[in-house]
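A single protein chain has been omitted from the complex, and every remaining protein chain is retained in its original position.
Take a look at chain A:
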Amino acid sequence: MNQQLMHDRLKLHFGYDSFRPGQESIIERVLSGRSVLGLLATGGGKSVTYQLPAMLLPGLTVVVSPLISLMVDQVQQLRARKKIPATYLNSMQDPTESREILKGLAEGAFKLLYISPEKLQQPYVQQVLKRTRVSLIAIDEAHCISQWGHDFRTDYLRLPQVVKQLGAPPVLAVTATATATVREEICSLFSIEKEDVVLQSLNRANIAYDLVEVAEEIDRRSYVIDQMDRLQGPGIVYCSTRQAVDVLTASYQLDGKKRVHGYHGGMNSMERMLIQSQFLAGELDVIIATNAFGMGIDKPDIRYVIHYQMPASLEAYAQEIGRIGRDGKPGYALLLFSWDDWQIHQHMLEKEYPTQAQVQKYEQLCNTGVPLTNEALAMVDISEEMGALLAFYTERVLASYEAAAVGESYPKAQIIWQETEKRRSFKQKKLAEMVSYVRGENCLRASINTYFKENDHQFDLYCCKKCGLTTDAYFQTNDHTIAKNEQIKWNLRQALDTLLPNK
């Protein structure tokens, strides 16, 4: 494939003059029909690696993505800004809508289809795709397929099967977080050759890593509030719970200087969308949020991320601070931790996974054929969340057993429990790794990079707390206090004329 053409298309659809590290070599391989694993840092431009080939390949590019909201966002941006004929299919759509889309696909109206993994399992969807020419299957968040990934999803399990059914077109698996074990598993599942694994440096040279241990909640709050006042924004403060978001937001708003808003899954969708748009438009300086915020948000100038509490894994941590400074300018990651954080995570882990007795009760309930309503589950002391978890593992055990031992009976409850136990100890391990990161003596950049098998430890301005850093460098220099909303005399006609200029 012609290099010039690739660059022309990059400029035309995406407005970039050059590729970012790793992108070009992934795209070249994909265009020559090879299956590829691309490992790009968060914010490293993963989506370009399949969106650009989609425009150059003769047939359809199918993108498997686990996040519905992300899918909708990307498709809207593709259609609006990049003029790429894209669409999406997921289980949230009503039948009429999916029928229309499938019809369009059959007619070749689209170059790019975003689809959720569960939708891709459906026979009639597969039928349509089989008749359409699929040139490439891109698998976003590919680490979800690995049981060693922190984000494992059952509906990813059957993807290799689906790829075969669609005539085994080339696969592009992309992810930002994958340890060596996860990489190997992805490669073997999709028959990706070693030379087709493209690793971009995961080191984020422009981010400085800071770490502060706090003893009391009150210290934690006043420290963070103070930092929020001083640091050069825009910034994000991540909290572990919705309640912590609400409390911190309320206390900041009492006397903080910046324009701040909370964001979490408990807010209605219009409110969340408004807050997100305000942040993107620069009308808010800081978002205080749970991990519900940030996925798919394209804001290159985020200057800092503060973790109000220690996250549950280094993967999650790396993903969240990965949103800092995508423009390449200096950024600052501050992590606060206390002994309480560890205890809270520990407690949540205990509550999340079932005892052997609970699994047995669940199994018995399933065998009765009673619909698994929340009431039915509550009668055997299983919470809604636990029910969902058990359904997940039952499905997974069934999936692996129907392939292996057809028709034979096996101790299902026992196996399911063992699986959940495996998962629990896996998460326990992730938590322990997080704890050893915050308690370690070594360079923070080196520790986190080593964890992801990255040997490049270069940095731009400062490295980390252990190597020495001056927070002042990240404080805002000019004390621009936001002008209070001036009281302009309200005039409905004028206001409407501005928003809806009737020329």
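Quick note on the criterion: contacts are C-beta pairs under 8 Å (C-beta built on N, C-alpha and C of every residue); 3 or more make two chains touch, one makes a residue touch a chain; residues count from 1.
We adopt the following convention: contacts and distances are computed from a predicted model.
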| query | What protein name does the UniProt record of the undisplayed chain give, "Monosaccharide ABC transporter membrane protein (CUT2 family)", "Phenylacetate-CoA oxygenase subunit PaaJ", "Helicase Helix-turn-helix domain-containing protein" or "Probable DNA metabolism protein"? | reply | "Helicase Helix-turn-helix domain-containing protein"
| Among the options A:A106, A:A250 or A:A432, which residue touches the chain absent from this view? | A:A250
| Contact residue for the chain not shown (choose from A:L56, A:V247 or A:L274) | A:L274
| query | Among the options A:R29, A:R183 or A:H261, which residue touches the chain absent from this view? | reply | A:H261
| task | Provide the residue numbers of chain A that touch the chain removed from this figure. | result | 72-73, 76-77, 80-81, 92-95, 97, 250, 253-254, 261, 266, 268-271, 273-275, 277-278, 281, 283, 368-371, 376, 379, 485, 490, 492-493, 495-503
